[in-house]
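Here the complex is missing a single protein chain, while all its other protein chains stay put.
== subunit A ==
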Amino acid sequence: MFRFIVRRLLQMVVTFFGATFVVYALMFAYVDDPYQALVGDRPITDAQRAALDARFHLDDGFFQQYWHYIRGLLTGDLGETITGRSIGDLLAQAWPVTIRLALLSIVIAAVVAVGAGVLSGIRRGGAFDTVTLVLTLIVLAMPIVVLAPLAQLVLGIQLGWFPPTAGRDAGLYELLLPALVLGSLVIATELRVTRTSVAENLRADYVRTARAKGLAPKRVIGVHVLRNSLIPVITLIGVDIGVLMSGAIVTEGVFNIPGVGFNLFRGIRAEDGPLVVGFVSVLIIVFLVINLIVDLVYAALDPRIRYE
């Protein structure tokens, strides 16, 4: 197990540098004239250009710029946005609320998806299975740009069950509605995967053995089927946590949550290279750490992986 973790950590280092390099290169190619983006329509003097060049090393070559960036990153200095704000500070403000939002929505999604998925997997073709099938199809078909404002309007404003917006310091209750909306992105797939996995495992030979051992159906499913069925679901949930943290642009926008997606969207629009690269770098680390945790859980669930 120890060697497994060490090997994974080494892989993470390589992946991290590879991914940041690609993101940096893409942003380098994308940014056309950041000065103009910064000042808007007003003219910009050569002296101002020179000052900005010196500050952001924009007259250096690509590799020199990348080197500056990596050096800063390794010393914990993420630099400044082109509007002069510390990226470290921005991250510190954006991440807590995004993490709360993503975790809350993944917990809701996973609990509902696994619960309902197991039930419909056991009774495939039954009434419950059919109803969940229809519901998940509706949720899958509904784009979040429709679902988020709709939920805000109906549940937040008309019925008044939830606060319609959540700010930077939103508590769990304020985040509940955005979390539900965000969770709907992943709940359908998680549910379908759980259902298929349970149905498949129910037909497995070891289930027949468990029944031949005189175990009650509750134990056959709860102990024998569940652990085997959750292996693919856990992987999916892990990937989904990353998706939810980075993909909350619309939801964060609608509910006015100044999180990671919100900042990233702003950075891309403003051609703010340092901002985008800084946020994406942290996202990459988050993705890698989550994937490591998923692999560890995976190995804990499935002994066949541990010894390969």
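Side notes on the structure shown:
As a working rule, contacts are C-beta pairs under 8 Å (C-beta built on N, C-alpha and C of every residue); 3 or more make two chains touch, one makes a residue touch a chain; residues count from 1.
Quick note on the criterion: contacts and distances are computed from a predicted model.
When the unshown chain is looked up in UniProt, the name that turns up among "ABC transporter ATP-binding protein", "LutB/LldF family L-lactate oxidation iron-sulfur protein", "Heme exporter protein C" or "Malonate decarboxylase acyl carrier protein" is "ABC transporter ATP-binding protein". Considering the full assembly, A:A204 is the residue among A:V23, A:I122 or A:A204 that touches the omitted chain.
Contact with the omitted chain, checked across A:P43, A:G61 or A:G214, is made by A:G214. Residues of subunit A in contact with the chain left out of this view: 203-206, 208-216, 219, 223-224, 227-228, 231, 301-304, 307.
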